[in-house]
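Here's a structure for you.
Complex shown without one protein chain; remaining protein chains in place.
Letters A, B and C mark the chains in the order given here, with residues in each chain numbered from 1 onward.
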């Protein structure tokens, strides 16, 4: 059952309904502002009344997010948002539960909760703001920072080979895996809508600029001058073509590896791989593509959610055993009477 | 640098040198016995003296392993073996550090340490005994248990979609990923040797029978009558052929998905995919193959290890700054003298 | 360990239905004395069944317990499992034991040392013989004492034959042999057939203590109904054992233990873990809330997860999380959703949960954290008992982080305490830690089954009025903040772990506000203290010595205190259910006694707290052996203190 299906008839909402009364405390210029704006824009369009939304986060700059949403919110502890949210969603499947986390919060200390929530397909809408740095603690490298990165904690450069968040999600068989960019407003809105409609857990990595501690880390992907050549927009059923002149594409080599090819010179559009969101290996391969960097939905598939299956078990037990008679339960097993 | 390279000339050792004086306390019939036997058989052949081996484990039946090895050993706490071992290996790269863990220890509570150790490529030789159950705590389901599994904690059947350990390792870009089976002695020995020789972190999932709480969970793969048709042995450079009559094989479909085909009827050996350990997407696809179930080395690639890179940084700093003068360090920055 | 008034009262639980000792009649058949045998009366008997873990000793013990309960005795039990799942057969490590104390008097403990030891093999003998009372009965299976088993147990000769056992009445019976003979015609494999021998032992013991075996026969029918040949086999062997007792000349005496004076009511046997599970369930149902358990398996807490997982039709969600942290966090998430969140674990797992428990302290949501303590530190002695996590419960979080801590005293008291923990958590909007331990968890005693309707009310108010709503506007009496279910229109709000501004709940870094909120959190405990019933004292209200205990030591202390009081000593007992906050009347009581003794299965944790709170020069009696106190250990210490 899609979360959309639990939508109750609500009065028409606007962006302002989702803006809380708290001052936004991110650094001026932070990529988080744009993400917040897109979320606040999309929420009222979804047809679910405001009180049904819950935003849960861990700790980090990104995790301040819930304070700025005029919905229910829980700013929990570092790394544990997915675990807190799982308990809520399992016992309250009627709510639309969103998790906001960072590359440190979600992939360092919280990595385990993230991968377990994804494999279980708990219906959480997870937004991971990836700025490849620890913002809140003022600039240590994160599990997505590049090898060799010089930060406060790695004055000689990082020696940690980074996680590829999309590949991680594919490795744990997540049912919806996508990548957005803070400044790509439209794409982000689309992804948020898709996530909301997806009947199950969703994982969106959002490339985000931290202009204080890691400024420009995604610059080649956001710079108007270069991005047509560095970014590949994934669209289901469409060939994987990119480039300023849309003359480059992705081909599947006979060795089951992806190749970047230029159209013309014997290569036709027909040779170009057509994106198929349901194809798990393809998503995995695309995850490892660096130039161009794919954005959009890598993978979407449908599998029963944890909370659905659990609710069904409760319902089945009620059907079979009745609604639960505490006195009868007390007397289960051998009893005797003393008069 | 391969661990093999740090081998010191050692007197010829035998299996008995690696047998400790502790009584083995696994249930009679437990698959762990066979794994122990293979490890004790292979260790003396590696050419490294006994005192250079360290076995580190978490908690679980499997994690009792170190007690039975007459090497250095550390039976730590639940889920943390990879973290303890990382500290040891980084600061003592001269040691051959082995981690023994279970599907609960390594993938449930310890999942985060496992994936971080693998992405960092810390040179740990990780053996994950997968019996798809919590043995030591007497039979709850684990993160690798099948959907619908009835256990003490899931009387109505598990609703947790399980991890695929090989896919998890591939999702975090591990450099050596393999699968063995407790009773396949020769394969296990080969894998242990390969792991030892691999210059970096290795991950071996070992399918293991818990005859008390999950008896027969791998039966179709170990039963002599069926296994030729259910198991696919991966051999680098060889076509992916299996079956009692070696008449079945794996083909790569045009949609980049694997297909099981029967030889003959127009399908030739030449159509069959040749296994390539260096091909990451192929390993990921094979990870999701259930019938037949691949065993052997899925993926092997070489990347600098964490400890190597770290040691190099220390060495480089020593080269540049000298061996470290504490008095000079004390006086770093602005100083003044009071007489 | 029967459910008598004094104990219930002493634990300060007047809300539970009142039980009264009165005339009693147990519905059970009388067994006539066997012909040609003398029948002797006993007040109490302690029996221990011991054998290899594969020998079914737990099952034998449980069945004998049921028979004794049905015979109207008061009872107390203590199972003792080996740490290994399946240690090699016949080894000392593989010995499994089950001790039962059944009595016509009130039972407080499973007994210090057995009157009867049933030993199925040499390893069982070796591990347990030292505990047998001088002159006690040893019942051994001759066939189990073969050369192989003797060697595995490290015996040079056969102790059953070489006279090395000293002052013990030894009865050697060919249990395995007779079992096989009785089953000859059934064509069972030797292995399967000989596995029935525990029923032979049970049969013999049933005869010896004049227990009717009908219920066991019924139970066998039920338990093995899928394999009728086992029903037949086990039933035959049970009867064979019983008849052997009757006919053999080995036993000249048959014993009888009369029914105990037990409060009227319907009873069943429950372990502490079952009682605790039922207490949580009952409280959630009373409050009209679904229950969410977020947990990760760990000995000896796992059985609560197993139990609650069976309550799905009651609206119980059980979530086996990826680790303890996810267990507590998911429970807190559920509590945020308006469900009663519970998490269960043992010491090492609780350590992992503390950061999240501290979040619960800050966000002020109801949450029940059950710690089924075990031997420590670190992995320690997972299958042994200890009560050494009091420090961790009261002091074990970063910063000043007060929360109520309750402890259960007996297996059945786990029900009452769990119920009370839920009540407090909801009423005061606070996490509550409940301490039980391995001894209570696995030990069983008769439980006087309450009627759900008569359990104390647990009112829940979910705020729905938007007007005047502030997330941290407190109830003036309880200092509870409002509980709001997400999904309630107009009450959207945000909570979190950063210090909250008074009333509004907004983030606040104000120094004065932090001090105010720190005091508010402390004041909440003071409010809970007002809710604690007057401390009940077993014995006089003043005197020479007061024994103060908490947790599973209750039975040993009560028995010891009764023993020394019977000798005319001015000794009293109080047993604390509320450890944080402590009862407001406690200080006054302590001052009325010359000496205060605090027996604990730790190095003196309650002792530290009492000394700090009341500046009373209390002394400790500390046992750190993974085993409960013997009555004699406490009684001895009391007497020495009174002399010295």
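Note that a contact is a pair of C-beta atoms (placed from the backbone, for glycine too) under 8 Å apart; a residue touches a chain by one contact, two chains touch by 3 or more.
What you see is a predicted model, and the numbers here were worked out from it, not measured in a lab.
Though it is not drawn, the left-out chain touches A, B, C in the full complex. When the missing chain is restored to the complex, the residue among B:36, B:61 or B:95 that touches it is B:95.
Among C:322, C:386, C:445 or C:562, the one in contact with the hidden chain is C:386. Only one residue from C:313, C:488 or C:602 touches the chain missing from this view: C:602.
The chain not shown here touches chain A at positions 23, 25-28, 59, 61, 77-79, 108-109, 111, 134-138, 140-141, 143, 152-156, 160, 212. Within the complete assembly, residues 20, 22, 49-52, 54, 56, 59, 66-67, 69-77, 80, 83-92, 94-95, 112-113, 116, 310, 313-314, 316-318, 320-324, 326-327, 329-339 of chain B touch the chain that is not shown. Interface with the hidden chain, as seen from chain C, comprises residues 83, 346-348, 350-352, 354-355, 358-359, 361-363, 373, 375-384, 386, 388-389, 391-392, 394-401, 496-499, 509, 511-512, 514-515, 518-519, 521-522, 602-603, 605, 608-609, 611-613, 615-617, 623-627.
Everything below uses one rule, namely that only the chains that are shown with their structure count from here on.
Greatest Cα centroid separation from chain A: this falls to C.
With each centre defined as the average position of its C-alpha atoms, the distance from chain A to chain C rounds to 45 Å. For this pair, chain A with chain B, the centres built from the Cα atoms lie 29 Å apart.
In chain C, the positions touching at least two other chains are 312, 322-323. Residues of chain A found to touch two or more other chains are 112, 116, 310, 313, 316-317.
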